[in-house]
Every structure is written in structure tokens, then in C-alpha cells.
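In this view, the complex is presented without one of its protein chains, the others remaining in place.
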Amino acid sequence: MPHLTIEYSANLDGKIDMAGLCRALHAAILASGLFEMGAIRVRAVRCAAYAVADLLAENAFADLWLRIGAGRSAADKARAGEMIFAAATAHFAPLFKTPYFALTLNLSELDPALSWKKNAIHPRLRAK
Amino acid sequence: MPHLTIEYSANLDGKIDMAGLCRALHAAILASGLFEMGAIRVRAVRCAAYAVADLLAENAFADLWLRIGAGRSAADKARAGEMIFAAATAHFAPLFKTPYFALTLNLSELDPALSWKKNAIHPRLRAK
Partner (left out) sequence: MPHLTIEYSANLDGKIDMAGLCRALHAAILASGLFEMGAIRVRAVRCAAYAVADLLAENAFADLWLRIGAGRSAADKARAGEMIFAAATAHFAPLFKTPYFALTLNLSELDPALSWKKNAIHPRLRAK
């Protein structure tokens, strides 16, 4: 953790650089100061079929779901969410000039008693 | 919100019209009377690799996950879930004539303190 999954409508193809968005959100997660770099995993899931709002072909969405380990303060969670959402909003700025786009972010905490992990990247980065 | 994500096994290709399913579920969400049209985002995620039940090649599934804002009554949530599940069941009727298909729906509420959103579609629709 943190994990961030972006689900998006396939009509964003050619309009939004999704790999670039993943990197921008990765940078925002890191800038929050709450997370270790080796733990960050941002990814995007393209949805070929969808039905958005009033069903116009132009209607598009991106929905971000951030999962973090439990234990941060409410203030820290709010600040991290705001930073990540601001980075997403900036990346989608051209689409917000149209009346056809909607963006969401939700944050969940994961129960450490129901989490398992094994990370071969951490030792490499911590050794630096 | 509401968000509805359909995960499904890729062996439904050519058997189920997924864009049509998205529209049918969109209609059911709207018909519940609990949600604003501009907020509805239904989408499908195709899973190319899967392992279902007794692993027969015919075995297929669709799993629907609905996320809504907190605050509706238990009765309203139950009614919305039943309407959406009924629409899904109707769309998959041909598969329920076989012994190879399973359908699920789960509903989660999202914490408003951990949600961020920006919607450029709402102003267009609310102006109507």
C-alpha cells in the first residue's frame, strides 16, 4: 500500500495519456509525505463498455480508488486525498472545459489483520 | 456516485451485449429514483483469465459492484439493489437456462469525508 486504481471509459483513448496520469498521481502520492516510494502502485483499467449520465457518446469518466494502510489521522487522509485529486484534476483540465467529463476519488483504509504482503522492491530502495 | 462496475469472464464475448447491459443497469439505477442522472457511471471490465466453480470451460460469471453515497435508508438501499439485480438477471436470462452461470451484486456506501468529485456534466443537465 498505497494502491491507486483508475477505472476510465475507453473514449478517453487519444485524449488522455494514461501512463502520464499514473506518473502524475504517483508523484502526488509521494509528495504527500505519508508513503514509502517502494510501496506505491498506481494503475489504470480501461473499460470498453460503459453508460455515463445522459448517455451522450462524448460522456466520459475516470474514477480513482485509493487504498492505504489504516492508522493515519483524518487530517492526513484529507490532505493526501486533496493533493491526489488536485493532480488528477490538473491532468484532466482539457476535459473540464467540456460539459462531458466527471472525475471522482475515493479513499479506503485496509485492515492490517486482513492484509498480506511481500515486497522485493523495498530492500533495493531502502539500501540506497 | 453512483458507480457500478461489472467484472465478467471473457467467455461471455459474443453471448452478452455488455454495452447493452450497461445501459439496462443505467436505466434501473435511474428508475430507483434515488440518483441524479448526471452522476451515473456504469462500466464493464473484461477478465481474460479466470477460474470459476468446477473449472468447466463453459463456466462464466458477472459480478456487479455498486457504490453509492452514504445516507440512504436501509429500505431504499434494498429496493435499489433489487431493481438493479432484477435488470441484470433479465439481461442474463439466456445464460440462466444453462447450468454454467453465476451472477452477483454487492452494494457499498462511500464515506463523504474520504470522497472527492468534480463533475462537468451536472451543470449541463441541471440547466435543462
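Order of writing sets the chain letters: A and B. Residues in each chain are counted from 1.
One rule holds in what follows: a residue touches a chain if its C-beta (ideal position, glycine included) is under 8 Å from a C-beta of that chain, and two chains touch if they have at least 3 such contacts.
Just so it is clear, the structure is predicted and the values come from calculations on it, not from any experiment.
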Residue among A:A31, A:L56, A:A90 or A:L125 touching the omitted chain: A:L125
Of A:M18, A:L34 or A:A48, the one touching the omitted chain in the full complex: A:M18
For chain B, the residues touching the chain missing from this view: 7, 9, 45, 47-55, 59, 61, 63, 74, 77-78, 81-82, 85, 89, 95-96, 98-108
Chain not shown, touching residues in chain A: 1, 3, 5, 18-19, 21-23, 25-26, 37-46, 67, 110-111, 113-125
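In the analysis below, only the chains that are shown with their structure count from here on.
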Centre-to-centre distance between chain B and chain A (centres being mean Cα positions), rounded to whole Å: 21
